[in-house]
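Okay, structure first, notes after.
Complex shown without one protein chain; remaining protein chains in place.
Now for chain A:
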Amino acid sequence: MSQELSVITDEQVEILLADLLEHYGYDFTGYSKASIKRRILRLYSLDKQVSFAEFRYTINNDTTYFKRFVEQITVNVTEMFRDPGFFKTLRDVVLPKLGTYPFIRIWLAGCSTGEEAYSISIILKELNLLHKSLIYATDLNPVVLEKAAQGMFAMSQMKQYSENYILSGGAKDFSSYYTANYSLAKFSDDLKSRLIFSTHNLVSDHSFNEFQLILCRNVLIYFDRDLQHKVLNLFDESLEGLGYLALGSKETLDFSPLSKNYKRVPAEKIWRKVS
């Protein structure tokens, strides 16, 4: 992307975000501006848009393009067992604790294309807990959820994911979890059996259940502080006592007034609700 001088100004970004809210009910106004502006500029140049007016008109009047717009301005990059140390702590500390419960409800918020959901399924299966777990994997974006529900990921990623899996404490042959289908690895259906993919917008939707574990990794970085507070409160309302909240490696609960009710699991960005 050459971006010598911005072809879209900050004011124009504000106009597009106001349009989205008014026409489609999607509220991106609490998103960090630098990131969303970069995403919009990237799409503008990728789609060879020629004028802001035309770009705006298309977003507002062409629902297919609007879907593409939402998909492209949100970041959907993810991988399986990203930050293996985190998944090792889930496997060794968090999930065994939850395993003493009769039923485990997990919310994976901002699941994108589902790589983390399948990672958690694999660990639950290996701990023999999958049959009594339900994982609600949500995202604001229906397009990525369709992809997630298919459980097919690029074969070219499998070497990296297999390494991550082993580093996270996995002892099986990672390739036993998928069948190779040309350029895609199709993950087995039993991993999918306890996954529920559904849309949920952290900005505008409410709590929909109580969970013992909520994971939301690398989503809060895109929100400004006010929106972060709001979403952390939503998680707090949705988390049972002694439940766990897991954030991304550069995210923290420390600045939130809620932090006094939580105790951090050493070395990882995981907090347990203690009061």
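What we mean here is this: a contact is a pair of C-beta atoms (placed from the backbone, for glycine too) under 8 Å apart; a residue touches a chain by one contact, two chains touch by 3 or more; residues count from 1.
FYI, contacts and distances are computed from a predicted model.
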Among "NADH-quinone oxidoreductase subunit N", "Nitrous oxide reductase family maturation protein NosD", "ABC transporter ATP-binding protein" or "protein-glutamate methylesterase", the omitted chain is listed in UniProt as "protein-glutamate methylesterase"
Of the residues A:Ser35, A:Gln49 or A:Asn233, which one touches the chain left out of the display?
A:Ser35
Which of A:Ser6, A:Gln157 or A:Asn233 contacts the chain that the document leaves out
A:Ser6
Touch assignment to the omitted chain, from A:Leu129, A:Leu184 or A:Ile221, lands on A:Ile221
Could I get the residues of chain A that touch the absent chain, sorted low to high?
1-6, 10, 32-35, 38-39, 75, 77, 218, 220-222, 224-225, 228, 248, 250-252
